[in-house]
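Only one protein chain is missing; all other protein chains are in place.
Our next item is subunit A:
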Amino acid sequence: MPASPIHEASRRELERIRNALAMTAARRPAMTSSTTSTATPPRHSFEQAIEDVKLSKTDLNAVIMEYLISEGYPEAAQRFALEANIEPELDVDSIQERVEIREAIASGDIQSAIEKINELNPQVLDQDSALHFSLLRLQLIELIRKATATPDGDITPALTFATTHLAPRAPTNQEFLEDLERTMALLIFPPDNLAPPLAALLDPALRQEVAQRVNQALLLSQGERTKATLYDLVNYRSWANQKAIQAKKEHLPERIELGFDPAHNGHESSQNGSSLRQAADPMVTGWGPY
């Protein structure tokens, strides 16, 4: 088709621009590579190095998703699958079972926790006698807690439980025996003035710890990773920092902030605010081409 004069003119202009640009483009590689081979790369600051690390949101979302599933937050996991547009359908039931067990342990209802575990997979406790013993001892602690809550509480149920369930297992392992003895000491001392090792037995943290071990054992029995990657990542971070300090690495900041900013202005933000701010400012550091 015959091109209009306007288009003919612009075609020529385009041609001219193309030629000019082709020459510029042809010159550039040579310049780039000559600077490459001679100049040593500038020593980057720690903050700059951090900005340069590439990380995809998809990978981070996977870390979050895995955490929600393996730690047992079914509601959040379902929401997240929707909000983050994550593909595979979730098997909420398998999370729910672990959540119920966790809740039972957390609330001190060890009996039903053990029943639920056995319902799910009786081999879990059969194969892990230490875990089984920990659960039974937790149950004993709850019985003692109940008995010593009032001045004239009945300690018979606690004693019976200890003799029938824990005592037969204790001789198989020195640690079991010590644990049992320490637990029984709770019956003797008044609960409001306990030595730290004994007080730890009554702390809810112990229940939480056992609940986590149970969760890991269940995950293992289901062929899953026993621990969410997030936990590993936190360990990696801490370990690497310690190693870098030990090796007296140059450019290592004295303290590397995680940079939380919780709703209420946290303790961290003031400590190292200026450098964090700088690292975060895209004007200063840039964030890659386009």
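The working rule: contacts are C-beta pairs under 8 Å (C-beta built on N, C-alpha and C of every residue); 3 or more make two chains touch, one makes a residue touch a chain; residues count from 1.
Simple rule for what comes next: contacts and distances are computed from a predicted model.
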item: Per UniProt, the name of the complex member that is left out, chosen from "Protein SSH4", "Cytosolic Fe-S cluster assembly factor nubp1", "U3 snoRNP-associated protein Utp7" or "Molybdopterin synthase catalytic subunit"; value: "Protein SSH4"
item: Per the touch definition above, residue among A:82, A:149 or A:195 touching the missing chain; value: A:82
item: Full-complex contact with the absent chain, from A:60, A:130 or A:200; value: A:60
item: Missing-chain contacts mapped onto subunit A; value: 1, 3, 7, 10-11, 13-14, 17-19, 21-22, 24-26, 28-30, 32-34, 36-37, 41, 44, 46, 49-53, 55, 57, 59-60, 62-70, 73-76, 78-80, 82-84, 87-88, 102-103, 106-107, 204, 207-208, 212, 224-225, 228-244, 247, 249, 252, 256, 258-264, 266-267, 276-277, 280-283, 286-290
